[in-house]
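One chain of protein is taken out of this complex; the other chains stay put.
As written, the chain order gives the labels A, B and C, with residue 1 at the start of each chain.
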Amino acid sequence: MEEKKFNDFGLGEKSESNGYRAVNKDGSFNILKTNIPFFEKLNFFHNLVTMSWLNFFGYILLGYFVINFSFAAIYMSIGVDHLTGTSGTTGIDQFSEAFFFSAQTITTLGYGRVAPLGLATNIVAAIESMLGLLSFALATGLLYGRFSKSPTKIKYSDIGVIAPYQNINGFMIRVVNPQNNELLEVNADLSVSFRKEGSQHREFHNLKLERNMVFFFPSVWTIVHPIDEKSPLYKMTEKEFEKRKVEFIVMLKAFDASSSQTLYSRSSYKADEIIWGAKFTYLGQHKNGKLHIDVSGLNSYDQSGLQ
Amino acid sequence: MEEKKFNDFGLGEKSESNGYRAVNKDGSFNILKTNIPFFEKLNFFHNLVTMSWLNFFGYILLGYFVINFSFAAIYMSIGVDHLTGTSGTTGIDQFSEAFFFSAQTITTLGYGRVAPLGLATNIVAAIESMLGLLSFALATGLLYGRFSKSPTKIKYSDIGVIAPYQNINGFMIRVVNPQNNELLEVNADLSVSFRKEGSQHREFHNLKLERNMVFFFPSVWTIVHPIDEKSPLYKMTEKEFEKRKVEFIVMLKAFDASSSQTLYSRSSYKADEIIWGAKFTYLGQHKNGKLHIDVSGLNSYDQSGLQ
Amino acid sequence: MEEKKFNDFGLGEKSESNGYRAVNKDGSFNILKTNIPFFEKLNFFHNLVTMSWLNFFGYILLGYFVINFSFAAIYMSIGVDHLTGTSGTTGIDQFSEAFFFSAQTITTLGYGRVAPLGLATNIVAAIESMLGLLSFALATGLLYGRFSKSPTKIKYSDIGVIAPYQNINGFMIRVVNPQNNELLEVNADLSVSFRKEGSQHREFHNLKLERNMVFFFPSVWTIVHPIDEKSPLYKMTEKEFEKRKVEFIVMLKAFDASSSQTLYSRSSYKADEIIWGAKFTYLGQHKNGKLHIDVSGLNSYDQSGLQ
Partner (left out) sequence: MEEKKFNDFGLGEKSESNGYRAVNKDGSFNILKTNIPFFEKLNFFHNLVTMSWLNFFGYILLGYFVINFSFAAIYMSIGVDHLTGTSGTTGIDQFSEAFFFSAQTITTLGYGRVAPLGLATNIVAAIESMLGLLSFALATGLLYGRFSKSPTKIKYSDIGVIAPYQNINGFMIRVVNPQNNELLEVNADLSVSFRKEGSQHREFHNLKLERNMVFFFPSVWTIVHPIDEKSPLYKMTEKEFEKRKVEFIVMLKAFDASSSQTLYSRSSYKADEIIWGAKFTYLGQHKNGKLHIDVSGLNSYDQSGLQ
């Protein structure tokens, strides 16, 4: 199986600026889509699921206030005397009673100290409580959706190494799952892009891996691309890596057993993040029948005995 | 790997009418299933999830009204005097009190101004509140299900092009994800159907793609079928495309990271939607370390320098 | 790719009784697991999701009654005088008041006509309302889980046919999706088992299909196993089918776009459900630019012109 060379798929094959990196270390893209009509860009669900927790609760609180304010205005316009038990005499007091009556209605709290009287007020309250149930359910569904979203962060080694591997060289990076939840069927995909010889254009290659899937991922996994004669990196030197602006893009996909969700993550390695002639240090140590893995050594490598 | 020729799978291989197109641009099929028994066709969940928002809320409101009306009738038949705090004297007033008591019960609002008294009324109210909890939960589950359904719309180029590709020709279309949510593991499948030579019957072929999967889809992806000697399109001309009523069907499958759902979409290209001897215009431009992709140019192509 | 012969995987390879069929037409197995410890067999979730709707609501109603009965007993034992607003004088009346107070508490209805007074009653009510929220949520979660479970039933033709197919014979069955929801990436798997020559034991084979996946399944799909020289059925006659107790097992897997769930279904064909020298009738007809598929003809076949 030969490494496949493929077209640019939106990462930019042309006229690249000098320091350009298609994928950042955190996996985000340095890509900006422009001239998209507003309504095509719109994706409420996506926004509500990915915004910060502070913003999320802010919007909920704001929505809660606006809705109660609006319904209070409706109750006022029908007449505050259709709410039993209210005692406010000033407009502000009355509005405040209507406001809190609305809050008690929309949450289906219904203390009953204040209660609706008459057809119009009763209709509005009946509709409000129904809307309340629906919209709170939506909010809490989103809340749970956010909460259950796998927070698992696979950690990538800051650097890649090029080390001897089974008589040839191999490009290696290392990943770790710092948490205790199980990641299963972890798939890795490694691509490389670099400038074509004597050109400003880039070529893209998918790289063959020693192993592109592990069924379980208990601690640390070293992802290895063997640089054999079929590899596009064959005989490339450290200097060429620099000159041709090599960028490796690694992508992981895993099943998170806690959340029953599929998890994707990405990172990238530019030429200056690759150590030549180094090997990752082995992190395991047997103690009391257990294998202890020192996760803090994720980036540690060893150049002794290698050229 | 040769392109596989396969049987009609329900798209219609015989006696095709002249302007027939199996798949519309928006991905829907021009197929109508007839003579299906009513109960086999029935699929409440599907209908509730796919109907328009207006219809959905309409049905909920209608259901809410019908249920409260029915329970009001039950409370009336037991006797309105078993509801404390009611003051209506006319039948209509009493029914309206019973109706709103029902609404306050089914939403578990329970102001308590009106409350049940006596065994029968209490039993009905206890059952109503339980049913209310269950059916509102169902409604809100559906609401969330609809809302979280990936609204992502992959946009297809209106036209396909046939352009030189690595010494041969290639059939190309272009797709874009206009939104900011991530689409991952995007799979493409391309089929073609055309009339058999000198026949009214159609043959179907699956077409080999330069790349049928991208792990991530940051902006624009050009899907390419290389027309090599193994392709069923090999040596076919623009005229033959027209005469043999060529129809390409493209299908995309992607994982939407926001909603954790798999997303499918489809489109099609008839002979008159294909530009011969044209190349899609490159849309990228580097600015401030970012690659700007002008999405509005999805359909723009270039015929200069090509024959 | 040759058809693979494999071991019995729990379907019974030995000393088969005469009329035995491993898989019924509806996809269920004629298999009974015995001697399983009770606690290993137990699977509440599975039972609650697969029981009939009648049983499901029966259990919910029963649970609702039992819980309210139990809490009523607790309130009575603390003293009914700790519930304000109760007016019952006989024990039964008091218990009934406590019972309905419990119902109003567990559903968080809380009319307030009856309300808790004193530490003990308040503690019980506070706990009951909390339990109520949790258990109703569980019940409604199950309700939604049941409701959203894809009700899609793929229909299999009652009979399979053996018909000429591309110069050889093919074994064919036909399936239809009677509903309007989309089924995507439909995978088919076909196995056959029959008695070994001159033995009571069975052998199992996986059969190669003309096409084992369709990306979309708009109407009718004919699943074809070409009986070429690599097929275990090669040169077998109708008589041998009967004598060797042939049983085909077909399995479909599809993605139901409405429910975002994967759907599995199964059926089987014994020797006497296979028509030799017959072809399925084509069901399509073009009308007004649409292809009409007469689903009621699923089982219709044609033996004219075939031997």
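Operating definition for what follows: a residue touches a chain if its C-beta (ideal position, glycine included) is under 8 Å from a C-beta of that chain, and two chains touch if they have at least 3 such contacts.
The structure displayed is predicted, hence computed values, not measured ones.
The chain omitted from view is touched by exactly one of A:Ser148, A:Asn187, A:Ser265 or A:Asn299, namely A:Ser148.
Among A:Thr108, A:Asn122, A:Asn206 or A:Ser268, the one in contact with the hidden chain is A:Thr108. By the touch definition given at the top, chain C reaches the unshown chain through residues 4, 6-7, 9-17, 19-20, 22, 29-37, 40-46, 49-50, 84, 105, 108-112, 115-117, 119, 122, 125-126, 129-130, 132-134, 137-138, 141-142, 145, 149, 189, 251, 253, 261-262, 264, 266.
In the full complex, chain A touches the hidden chain at residues 60-61, 64, 68, 96, 100, 103-104, 107-113, 136-137, 139-141, 143-144, 147-148, 150-153, 155, 176, 178-182, 184-185, 210-211, 214-222, 224, 255, 257-260, 282, 284, 286, 289-297. Residue positions on chain B in contact with the hidden chain: 108, 110-112, in rising order.
The rule is simple: only the chains that are shown with their structure count from here on.
Centroid to centroid, with C-alpha atoms defining each point, chain A and chain C lie 35 Å apart. Each chain gets a centre from the mean of its Cα atoms; for chain A and chain B, those two points are 25 Å apart. Residue positions of chain B touching 2 or more other chains: 108-112, 137, 141.
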